[in-house]
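Each remark here refers to the structure printed beneath this line.
The excerpt is restricted to a subset of chains, each kept in its original location.
Letters A, B and C mark the chains in the order given here, with residues in each chain numbered from 1 onward.
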Amino acid sequence: MPWVLGVPATLAVLFLLAPLLGLLVRAPWRDLGNVLAESQVLQALRLSLVCASAATVISLVLGVPLAWVLARARFRGLRLLRALVTLPLVLPPVVGGVALLIAFGRRGIVGQHLDAWFGITLPFTTQGVIVAETFVAMPFLIVTVEGAFRAADRGYEEAAATLGASRMTVFRRVTLPLIRSSLMAGSVLCWARALGEFGATITFAGNFPGRTQTMPIAVYLALEQDPEAAIALSLVLLAVSVAVLVGLRDRWLRAGSAP
Amino acid sequence: GGSSAPTPMGGSSSATSKGTVNVFAAASLQEAFATLGKQFEAAHPGTRIVFNFGPSSGLAQQITQGSPADVFASASTKNMDQVVTAGDSAQPTPFVKNVMEIAVPSANPAGVTSLNDLTRKNVKVALCQPQVPCGAAAAALFQNAGLAVQPVTQEVDVKSVLSKVTLGEVDAGVVYVTDVRAAGDKVKGIEIPTDVNASTTYPIATLTKAPNKATAQAFTDYVLSVDGGKVLTAAGFQKP
Amino acid sequence: MTGTRNASSTALSVIGSLDRGTFHLEVDVRVEPGEVLGVLGPNGAGKTSLLRAIAGLTALTTGSIRLGDLVLDDADTFLPPERRPVGLVFQDYRLFPHLTVLDNVAFAARSHGLRRHPSRTQARTWLDRLDLSALAGRRPDQLSGGQAQRVALARALAADPGLLLLDEPLSALDARTRLDVRTELRHHLGQFAGPVLIVTHDPLEAMVLADRLLVLEEGHPVQHGSPAEVARRPATQYVAKLVGLNLYTGTLEPGRSGVTLDAGGTFTVPAQPAQTGRVLVAVRPSTVAVHTERPEHASPRNVWPGTVSSLELLADRVRAQIDGRPAALVDLTPAAVADLELRPGSEVWLSVKATEVDVYPDAP
């Protein structure tokens, strides 16, 4: 490995891991058992995993097609649209929550109709958490996947079309598998961002144990009371997500060995 | 709006006290309110108190955006005023106040013993931003004491000030008494003389559009009651 | 699934032009059902571009493409590639890197809704036919160049198209495999009901596989005809080189039996041909005789001096490049080369009988 790459890579690792190490060092290991024993923690953890996964699935279903359109379609205003889609990344999460309330709240622009027509109210429900997390995390997926669509070799799509594959079949059987590793990267970003999401969620969905209280919110509340418990909770969150990422991601990547 | 039939303290439940009450409360009230909620539920079988703890500003937003809240307990009159302005609450009542204290790391490396020490050049001080309640209170008490303190940072909330102190990033911070108490032995509290000390007031209100107004009012009354006051005082809060 | 796409065993006609960047292609070609059109031409002549237009990967600028009554492309219509009954073997293969060889070949069937199992079974018969079964489980990056090309061919054939477009389908195959695949391909093409276009640089392959040849140069058709016609009477220097003839341009003046060559010299030609004016003169290298001295009393009427510029040993003969007016390629036996002691720089005399010279009008 050339040192010009090795040295900065090592620095990057040290920089990213030092704070995590710090957390490990300061963690109240003796109390960890107690913290975990609280039923609320497991509840929050479960809710976090469920909501982050749901948000990722929704993001995949809606975001991948949008990424494809942004990468491939040609129409006026495309550049603007492409920039607009990245805005939820920039919006401070709390403001994102406010924006969600304005749009999908009970009195919101869209929300009032959802309520009146379908009897759906999103704020303060688990669905609301998923909506908030999706709003914040989907752009990560979109931007990553769009970049990959843009770089993918069009020759294979042409070949598939001459073999009689419809646009949809080409997309499903050729384009998506070709960008598999970026799709994976985008999903990881999206899932992780959703799992760690706090500001928009607490603003839009509130903080009800078992319904909308996710781990980051539990951590926030713990910080008010007992910062060490908050560290312990964070470590639990980290451990679970490492387990999921190591387990899932490498399995996926190996499933279809790299092209 | 206005209060309906006053609920008897303790004792048997009234006919109107049942169902679920959504209480939106400032995060700093977490521990005390959790206790109050349990006590209230015990006293009024058939009722359920559901808390939504968060930053007062965020809670105020949620309420003005139409969330189904019954009771709002804010850590600042300003956020309560936002709710009143929006027509969601009529009569907020102050129920506790929180006074300030100097917090220093337990080792107290800068040897801070009094308010005056905060003006020393080599003492790093963290305060809250003047716009937030704890910052306003700190500004007020420094004015009362006639001191000019130059902080290294103006935190957005009191917890941030406290964590800077806990981790030794600053030598002193001005926080609420309740925070010092909650932080246990990781920080040392240095009391501020009552004559210069400032406080922030926590108002509580039953909301105009409360879905379960009667029980909500019962809970509000319980918080304002003597029994409720005991719990709050135990957590470090003072009477308004 | 099979049989549905190639229902239209009707003629293909392409008339029009297309543009790719600064490149402009004009074509007017018709391929009958069952007919194999060989497309020849120098690099960059537009052969691949023509196939792309037919497949729907590039739109015509003007004109139309029809398959029987079905309009594939004209001013109003543009049928997308997946709706054209076309099979295309790409010059650069384009095997799907994420699929095994088997699944590459099964791709078309799968795309048409066949389930995994039957589509694989069908693909296996194709792999068998092209002798690729051993590679079924490989991914494209584990194939050699020739193996990849054969898989690409199998993939296109397995799609059972109504119209087959082959872009240098045998170029990476080794000599033996080429013969085998050519035989298999000819067999398949013989049974194939639709029109076929095959691009190749191998003149032999063109002759063997194609019923008719189209020669493109710089985006324009320059010759068109049966392999024998093209081989006998090449229209351009490129075609002459391709089929291994000497070709000269010249003028035939009325009342004279000699052609004045543009490259210098005069050729006596057989009987006075009907036409006069600009003509082409084709001379087979094996009909040119080489002498070390001027053949005084020999019968050939066309005799001229030259200098050997290079000698090249082919399989069973030696090809000499002779500078002179005109210059000529000459085929000799190795024995003759030894006898005459030819080497680059040798001064020689060339002769060719008037009866061996083919004269025909230069197309405008």
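One rule holds in what follows: contacts are C-beta pairs under 8 Å (C-beta built on N, C-alpha and C of every residue); 3 or more make two chains touch, one makes a residue touch a chain.
Predicted, not measured: the structure shown is a model, and the values here were computed from it.
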{"item": "Protein chain stoichiometry for the whole structure, using the labels that appear", "value": "A x2, B x1, C x2"}
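The rule is short, and it goes like this: only the chains that are shown with their structure count from here on.
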{"item": "Chain occupying the most central position, where position means C-alpha average", "value": "A"}
{"item": "Interchain centroid distance [CA atoms averaged], subunit A/subunit B, Å", "value": "33"}
{"item": "Rounded Å distance, subunit A centre to subunit C centre (Cα mean)", "value": "56"}
{"item": "Per-residue overlap in subunit A, given as positions that touch at least 2 other chains", "value": "none"}
{"item": "Junction residues of subunit C, two or more chains touched", "value": "none"}
{"item": "Subunit C-touching residues of subunit A, taken from the complex the two chains share", "value": "155-156, 158-167, 169-170, 173-174, 177-178, 180, 256-257, 259"}
{"item": "List of subunit C residues in touch with subunit A within their complex", "value": "5, 55-57, 80-82, 84, 86-88, 90, 92, 94, 96-99, 107-108, 110-112, 139, 141, 155-156, 159"}
{"item": "Touch list for subunit B against partner subunit A, complex", "value": "24, 27-28, 30-31, 50-55, 58, 61-62, 65-68, 159, 162-163, 166, 182-184, 186"}
